[in-house]
Each structure stands twice: as structure tokens, then as C-alpha cells.
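For reference, the structure is listed below as C-alpha cells.
Shown here is a partial selection of chains from the complex, left in place.
By written order: A and B. Residues from 1 in each chain.
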Amino acid sequence: MDSSLILQNLLSPPVLFFFLGVIAVLVGSDLEIPSPLPKLFSLYLLLAIGFKGGLELQHSGLGGQVLPTIAAAVGMSLLVPVYSFLLLKLRFDGFNAAAIAATYGSISAVTFITAEGFLETQKLPFDGFMVAALALMESPAIIVGLLLVKLASPQRRPDAKEMRWQELLREAFLNSSVLLLVGSLVIGLLVAAYSPASVAKMLPFSEQLFYGALSFFLLDMGIVAAQRIRDLREAGAFLVGFSILMPLFNSLVGVLISRGLGLEPGNALLFVVLCASASYIAVPAAMRMTVPEANPSLYISMALGVTFPFNIIVGIPLYMTLVNTFLPSPG
Amino acid sequence: MKRVDLILSERELDAVIKAIDAAGAPGYSVLKHVTGKGPHGLVSDSMDFSGLGANAHVIVFCPEEVLPKLRQGIQPLLDYYGGVAFVAEAEAL
């Protein structure tokens, strides 16, 4: 694998600020970014990435690879939880297995955003429709996870109130990150089409600040991830292994699908990152509410304490190498 | 009068408030961003950005008659999701 890619990724500001956050926790510093400041950055990043995706989608349209790619992305978010569940069921009860499985079927927007930053420094283009894929992969895994709970553990839930499906669907499809992402994408689309003069006025906010805001946010993510690492003793070797090997496996599947779809390298990397990343936002929030029997410190710590850092630090350049190796060279 | 203190996850707040209203309490007060520890482990606010949130502290001053209905609405939530509820005496200043 291309070690210069790893190095370039390691030495980019977002990853370095992530390390700084990790170091702060490890050395016992009192560095913290108090609530709700991280929320400001996370709202901003979703708004900006959605808006940008919308602008680009308006230019590229819905033809060509767009719909097949989105369909494949949604398909993966349905499939990954199923095989993850079967594997996890070997060691865990249905509640925990389903919650962890759903986590890995969904995606991490920040990993996606970091991958976009990586592509930009590599001067590799990518398309706006990948943001639509990102948005549409958040929710299905939540539904699959809950179906799995229902199928696998009905007998253990005698007293549980019947599932409140309406509330659940709202949580899956209208939670704040999905709504902000999709809303900003649609706004970007509309503005690019009907109010091009105002696009230029948005860019200093939505584009130019983006990379710095990402770096600042990753400083916080480093702090939070490092705090989570402590919980891993509880998780044990099986789950730590799962948190690295499952993304790797999913990335291989993702590369093969990208090849099948004929994606350009930039889009292929983003597709692979979507397959390989795990949700620590929408899914844990939904699982906490609908499957309280599962232990949140397991699935959050795995997604945030292992898979996220792995993807940010070695995953992205590694997946780039996979893409470069398995995709037909454009020459 | 009685004073009821409820501490539980912010995510169950809507359901708790519904139960308080249903029990006929004359009012309530809510403090968010409470961290803590209980039988289910540590709760911090470092995941706040993710929508997971921390705990909420709900205070209800109410006449003793309200307690049974309050208990009935709240207890299932505490049993299922965790959290604590305590009662003490209080008199108007």
C-alpha cells in the first residue's frame, strides 16, 4: 500500500488536530470544548456539506451513475446490518447484536467530510450526488436494526410496550442530522438553479471556512474518542477486532461495487468510506431510545473509539490504495 | 406540599413531562445538561453534539394527592430507561 498517502493524510490539519485532542486526554490536560460548541460545528458541517452537495448536484443532474450509485448505497446500508448481526449473534444477545449491527450499517458524516478534504488535497474530483448517498444511508440501517430486534428477541420483551412505529420512523428519517443534510442539499439545489447570485454570497461561509471548522471539530472528536477508548476494556477483544475488521471487509465490498458501477476514483473513495464507516450520531441516538436493553457504551465506543479513528487515520489512505488498485486505471 | 426530584436521560424528557401533566401537577421545572452516575454507568455531556444528550433534572412541587398518579406515569419510564425519583417535604415560603 502507498505509504506516502498515509503520511499525507496523517499530516493534514484535520487529522493532526484529532491527534491533539487524543493527546490532551492521554496526558490528562483539562483541554475541552464545552457543550454546546461542538454542536455548533457539527450543525455547520452538515449544513455546509449538504449545501455544497446540492450546488454540485444541480450541475451534474440525476443522470448517469447517480441513481445506480444511490441505490447501491442504500442497498449496502440494508445489507451490512444483516451480516453484521449474524456474526455478532455468535457472542451477544439479540439487543446488543442488533444495535451494533445497525451502527455499522449507517454512516459517519465526519468521516465522509474528512475523506472529501483528503480528495481535495489530492486534487481528485468527486460529485455532489455522493452527498445524497450519504444522506440516504443514515436511516435504513436504523429500521433494519429494529426489525432484527423484533425478529430475534420477541420472547425476551414481554412487557415492552408495542413499538411506537410512528415515533421510530420519525427518529429514523427526520432526526436532526438527516433533516439538516437533506434540507441543505435541497436548498443548495434550488439556489444553484434559481438564485445563482446568492451562491457567491454563501461561499465564504459554506466553503472557505469549511476546512478550518472541520479541523476544530476534529479536535473535539479526538477528545471524545480518546475518552471512549477507556470503555473498551469492557468491550473486549472480539468487539475491538470487529470494529476494525468489519470496516475493512465492508471497504472491500464497497470497492467491488464501485468497480461494478464504474465510478471515478474520487466518488469510489467516498462510496467505500460510506460502506466502511459506522454511525455514532443518528443510530446510537435512535437505539438508545428504541432498544434501551442494549448497552450504549458498547456500540458508541466501538464506532467512536475505534472505527472512527481507524478510518480517519489509516482507513482513508488505505481505501484510496484499494481504489487505485482495483479500479481500472483511467488512462 | 411535596417536592419530587426526577433525574433521567434528556431523551425521555418529553415522556416524563407528559406524565407530569397527566398527573395534574401544578407546574414543573427542568434543568438540562446534568451529568452523573447511576446503576447504568457514567453519563457525560461530551456526546451532546450527537443528539444523545446528558441527563435532565426535573423538579415538581405538588400536593400529596398528585403523587400516586405521578408514580404510575413515571415508574415504567424509570424501570425501562433508568433514572431516579425521590420525594421530600416542602412548604410554601
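The rule is short, and it goes like this: a residue touches a chain if its C-beta (ideal position, glycine included) is under 8 Å from a C-beta of that chain, and two chains touch if they have at least 3 such contacts.
Please read these numbers as outputs of a predicted model, since none were measured by experiment.
Colleague: For validation, list the number of copies of each labeled chain in the whole complex.
Modeller: When all copies are included, the complex reads A x3, B x3.
By our rule, only the chains that are shown with their structure count from here on.
Colleague: Report the inter-chain centroid distance for subunit A and subunit B in whole angstrom, where each centroid is the mean of the CA atoms.
Modeller: For subunit A versus subunit B, the centre distance works out to 33 Å.
Colleague: Show which residues of subunit B lie in contact with subunit A when the two form their complex.
Modeller: 9, 11, 33, 41, 44-52, 80-82
Colleague: For the complex, which residues does subunit A have touching subunit B?
Modeller: For subunit A paired with subunit B, touching residues are 32, 35-36, 38-39, 41-42, 160, 175-177, 220, 223-224, 227, 280-282, 284-285, 288-289, 292, 296-297, 300.
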